[in-house]
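Only one protein chain is missing; all other protein chains are in place.
Here is chain A:
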Amino acid sequence: MLKIQNLQARIEEAEILKGIDLEMGQGEVHAIMGPNGSGKSTLAKILAGDESYAVTGGGVALEGEDLLAMEPEERARAGLFMGFQYPVEIPGVSNSYFLKAAVNAARQARGEAEIDPVSFLKLARERAQWVQLDESLLNRPVNAGFSGGEKKRNEIFHMAMLEPRLAILDETDSGLDIDALRAVADGVNRMRSPERSFLIITHYQRLLNYIVPDHVHVMVNGRIVRSGGKELAEELERTGYALFDDEEAA
């Protein structure tokens, strides 16, 4: 599904990714953990096509296609979704209008007709329910004035509407209360399927109790320093990252 090989990237003069290797199969859930500033969001944004980073080496293939050669919107239409660590506010544009444009862009790329307004509304209501997103948020401008938790739920709601093949969720659990965390995890679990893969960036083992990952990777200072099963997350919870700093130095 996704194959990252020796990916290196910098922003301005700073080298941030120093050679990432990661392979994900269809239907798999991978988690990435790692200290602040280690490059997790950078990786997510490069996969989504953020042009403020310069890729200086390596490559990424999504189902055999050269992902880095595609425009961000093409990646999205090809089924790549990223839930933002900091969702962006778009004043004046209603959430549902925005999503309809997004859904139709993907349908158009697949050569399908636009979704009719009634079906769209039905779908939106159903998926909003999945993450217990208050329906009034459908008619408000995208993320504008949403609380932190509402923004995160809204990201998962967008994911549920767009039905991606690969979803990258960047700290979607940060800043959520316990109920919201459950709602978000329920939303993700509901979306899990043999065709759909997830790359989940998180700082907390707790989320991984709800969304049980197939693989866990530890990222430190622009590299993946260790990979393992879900027990790796539990180990991290106990030991922290100090250990890996040593490993990296070695």
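In this text, a residue touches a chain if its C-beta (ideal position, glycine included) is under 8 Å from a C-beta of that chain, and two chains touch if they have at least 3 such contacts; residues count from 1.
The rule is simple: contacts and distances are computed from a predicted model.
Novice: Report the protein name recorded by UniProt for the chain absent from the figure; options are "Rod shape-determining protein RodA", "Fe-S cluster assembly protein SufB", "ABC transporter permease" or "Anti-sigma F factor".
Specialist: "Fe-S cluster assembly protein SufB"
Novice: Among A:21, A:50 or A:214, single out the residue that touches the unshown chain.
Specialist: Answering carefully, the residue with contact to the hidden chain is A:50.
Novice: Per the definition of touch given earlier, which of A:40, A:127 or A:158 contacts the omitted chain?
Specialist: Reading the full complex, the residue touching the unseen chain is A:158.
Novice: For the full complex, which residue in A:55, A:68 or A:93 touches the chain that was left out?
Specialist: A:93
Novice: Residue by residue, what part of chain A touches the chain that was omitted?
Specialist: 48-52, 71-73, 75-77, 81-82, 84, 87-94, 97-99, 101-102, 105-106, 109, 141, 158, 162
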